[in-house]
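Not every chain of the complex is shown here; the ones you see sit where they belong.
We just call them A, B and C in the order they show up, numbering each chain from 1.
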Amino acid sequence: RIRVAVASNFAGAARKIVERFEARVDHQVDLSLGSTGKHYAQIVHGAPFDAFLAADAWRPELLERDGLARSGSRFTYARGRLVLWSATVGLVDPGGRVLDQGEFRHLAIAHPELAPYGRAAREVLTALGRWDALAARLVRGEDVGQAFQFVASGNAELGFVSYSQVRQLEGSIDGSLWQVPENLYSPIEQQAVLLSDREAARAFLRFLRGAEALEIIRDAGYGAP
Amino acid sequence: MPTGADLTALGVTLKLAALATTVLLLLGTPLAWWLSRTRWRFKFVLEAVVALPLVLPPTVLGFYLLIAFGPHGPLGKLMAAVGGPPLAFSFSGLLVGSVIYSMPFVVQPLQDAFAAVGRRPLEVAATLRASPIDRFFSVAVPLARPGFLTATVLGFAHTVGEFGVVLMIGGNIPGETQVLSIALYDHVEGLEYGHAHWLSGGLLLTSFLMLIAVYGLNRRFRVLRP
Amino acid sequence: MRARFRVARGEFTLDVDLSLPASGVTALFGPSGCGKTTLLRAIAGLERHDDGYLQIGETTWQDADLFVPPHRRALGYVFQEASLFEHLTVRSNLDYAANRVPAAERRVPVDRAVELLGIGTLLDRRPAHLSGGERQRVAIARALAASPRLLLMDEPLASLDRQRKGEILPYLESLHRELDMPLLYVSHSHDEVARLADHLVLLECGRAEGSGPIDEMLTRLDLSLAHGPDAEALIEATVSEHDEEFDLTYLDSGVGRFSVARRALPVGSRVRVRVAARDVSLTLSPQSDTSILNIFPATVEEVAAEAEGQATVRLKVGGIPMLARVTRKSAAALGLESGKKVFAQAKSVALLA
């Protein structure tokens, strides 16, 4: 039985992967969902996690550098895809021009300093030259999960969220979205590290890199590593 | 050292806590008074409703408030109908959220304090020609003083530290909805521990001094009960 | 003043319909638990009983449609239990009352009340720092400072010493005379009632056994007052003369002339004389060789048997009722019955001033 800390945004896919994994081998995996910052602090203070699936690359790197993670175990398990999404049909055009016309009151993003999707959103807006113009209309969620809720509840007309989130809705909201071209932001690499020496954990991370998991990850709306 | 953003957040926090405490007392006092006096058979249902928001995790409460505030939510529609400001991502929204969440900490102590006043002093005041309003302010409120102190301290402190609800419905807009608790949280999340310690220390010290002032002052006015 | 109330409280029911004089002092008398406090509270409007009627002078305070809330009734109420505002000093307690009286209705200055009740040195204290009697005095002063149209007092002097009572009672007496402030007064003290009351209501188990002028009430044989060992009659009299030689004071009354041990009272002052039933003996002819000075021709109205071979005789002397306690044997021997003419000799009488 192993414990794996997983970034909240990857929860859906992680559950499916665990299901397959457990069907395949005689191990059990307990997932602890949470924000990557919190997980990091907990790991530093001795949390009994065997593996860590972070929302970014920075915290795994830190752990590896400080010797809290098995060196060399770090790898990118998924690549986030940023979308500009609205719960209103037709508000967001496939070219993202809505950002120029600006017929909205609030644009939701994740925290640009703390959350990888927030950082990516800022890069996009900067690249488009809209960062300063839209600064007053930005509402920031702590993480991309909150940014998504701002939009889904209709309080923010649109926002930069993760494609995986939109996929997960499976059409229960007929919104509109713009797949942000990947050249507008630096890659959102979600990295995993091994924290303990346990074989089951190694096995799980191996499975995470495998084709079967990759399939699930893609299907959930992430880019392959 | 605190950044300018921290100071702005402090300003918003103090404003929010002060306003929320005021609104809590303004709404909670009549409610607590009524609850302490009524013989309505089903008042215990209302008592339960007041305490209910407490059992939801603040972020989840915030989530539902967000839905309620949204264009399709009941509160959102209401505000739109009366031409009020939108509640999500606004200071007013924070205020509403904080008030709902901290309400039991104000109502319960006040209700207990009003009940402890008893009927007699109010009857005496009535025979001395004090109208119901008059005797409420001249007798019930001063005698329920300890309850007001408790309600104020708990309401204020809880609003200062309150976090999940505010995080969810505020949108973390500097100067408007970014409060100190969020700033502090961000420092911890961003591994800026030095900064976080500094801010926590400052917050604790300030609060400590405020609490000491409140409790210390109160000592001098305490009503003696034989 | 008319008061009709019906209040049910568990096994206890108060059911009274009283007509009381709209001025003067009315005493409410009755054993513990008979409903005195309940009645006062109903009159004050502190409890609302639907089936009630209350009229004071021209003003109706309660009837089928109307219920004037207590704060519009302009009453003073001295509660049976301590009832000061614990959060206010003595002075603020008094001011609380005084400040709520419209200027036009102010009749009792706070200073006067303070002086009368001797609480001048306590003004800056909190009630918790007062003794029991001091609290009671402050409560009385506060009720007075409210300049009420009707003063209700629930055993206000119970915790005061005799001297203090002696100072307060005359003032209470003067209230209704000088300020036209009627007083409804609960007391267990025969003394207080005899001195103060003009009118008496006798409550028993929630019912008004009787209600009427005090002199009549004390002597009515259908009521319990006339049957105890302390049965007595009260007679209004005027000081008419002092006898320096025999050290006597003569009082004139409807009954005739009383001689009492000399008391330094100005001629003409109105006093009450208390004649205890057990001090009154009866004879069929006026005796001349007796030491008893107060002898009056009387008519027997009624004779009631008592325990231990005694009987109580109600007499009328010049239209004024009086009681005599004699043995049943003598009652039979003298053939006492309604209408019989006798002579009443009062061995000793007490002057209440």
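By our rule, a contact is a pair of C-beta atoms (placed from the backbone, for glycine too) under 8 Å apart; a residue touches a chain by one contact, two chains touch by 3 or more.
Since we're looking at a predicted model, the values are computed, not measured.
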| item | value |
| --- | --- |
| Assembly formula (labels as shown, counts from the whole structure file) | A x1, B x2, C x2 |
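The working rule: only the chains that are shown with their structure count from here on.
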| item | value |
| --- | --- |
| Geometric centre distance via CA averages, subunit C-subunit B, whole Å | 56 |
| Whole-Å gap between the CA centroids of subunit A and subunit B | 35 |
| Interchain centroid distance [CA atoms averaged], subunit A/subunit C, Å | 90 |
| In the complex with subunit B, residue positions of subunit A that touch it | 35, 37-38, 40-41, 62, 105-106, 108, 111, 113-114, 138-142, 146, 149-150, 153-156 |
| Interfacial residue positions of subunit C with respect to subunit B in the complex | 44-46, 69-77, 79, 81, 83, 85-88, 96-97, 100-101, 126, 128-129, 142-143, 146, 152 |
| Residues of subunit B that touch subunit A when the two form their complex | 63, 66-67, 69-73, 76, 86, 88-89, 167-168, 171-173, 182, 185-186, 188-191 |
